[in-house]
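Not every chain is included here, but those present sit where they belong.
A, B and C label the chains in the order they appear, each numbered from 1.
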Amino acid sequence: MLLGRVVGTVVASRKEPSLEGLKFLVLRQLDVDGKPSGGYRVAVDAVGAGMGDVVLFATGSSARQTAVTDKRPCDGVIMAIVDTLEVDGAVAYDKARDG
Amino acid sequence: MLLGRVVGTVVASRKEPSLEGLKFLVLRQLDVDGKPSGGYRVAVDAVGAGMGDVVLFATGSSARQTAVTDKRPCDGVIMAIVDTLEVDGAVAYDKARDG
Amino acid sequence: MLLGRVVGTVVASRKEPSLEGLKFLVLRQLDVDGKPSGGYRVAVDAVGAGMGDVVLFATGSSARQTAVTDKRPCDGVIMAIVDTLEVDGAVAYDKARDG
């Protein structure tokens, strides 16, 4: 998994029918210190993430292992909302403090 | 998923038989702001995308989760045509405005 | 899928038994304009590609969705020989003209 921050949305009325009702969120990828790393991903939201949340996302076939993405043409899913990220003994991100 | 713009086509008369009838489109990959990011992909069209459209595409095994790509040697599929892309509270792309 | 040009071969007498009889070709990856992009791949040939041909190749599990690669430890397959590549309204490659 990688870390991302929810920064936007994609609306697409014309799409593969099995994707109807899914929420496509834009994630800026974060580095291990919680700073933007340059890349991005569009991922389906499986956990009710909100704008600005730091999340974990999974890609590839693992992105289809949730109730909402199962058997769908989706290669990225938000599967967790991060409360705290601790690296090298320090709190790099804390939702209550930085969220 | 990543964002791409449809910029071309590939015609291939000699191919794996299961790919007969599929439409191979050339996508320039877009950055999160809707600008070309340098990369490209050839993807099968599952939604009737047209030249110039901004689309979402899925790669890997997820690219085979549509009726037209199921069980085929295809690792990229266009599964949605983007209406609007909103990032950091601003509309980065709007099909009606920029399409 | 990505574009590649067939530039070589790999011969390997000692290999996983299920790979017996497969043809391993060396592909230089091409950019969207048909120029070498720097990378390469070794892929199994599923369509009878020849030296110098511009081809489409699929990677990952999608590379196993052909009769010759099914259930084999192969993560790259040539699944189409390109006749024409058209990008931004111009013919970037034409097998009859450039092949």
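Note that a contact is a pair of C-beta atoms (placed from the backbone, for glycine too) under 8 Å apart; a residue touches a chain by one contact, two chains touch by 3 or more.
None of these values were measured; they are calculated from a predicted model.
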Assuming the 3 chains shown are copies of one sequence, what number of copies does the full assembly in this structure comprise? 5
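One rule holds for everything that comes next: only the chains that are shown with their structure count from here on.
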Taking each chain's centre as its mean C-alpha position, how far apart are subunit B and subunit C in Å? 20
Just curious, how far off is subunit C from subunit A if you go by their C-alpha centres, in Å? 33
Two or more other chains are touched by the subunit C residues 61
Residues of subunit B defined as touching subunit A within the complex: 1-3, 31-32, 46-48, 56, 58-66, 69, 77, 79-88, 92
Once bound in the complex, which stretches of subunit B touch subunit C? 7-16, 18-19, 24, 26, 28, 40-43, 60-61, 63-64, 71-76
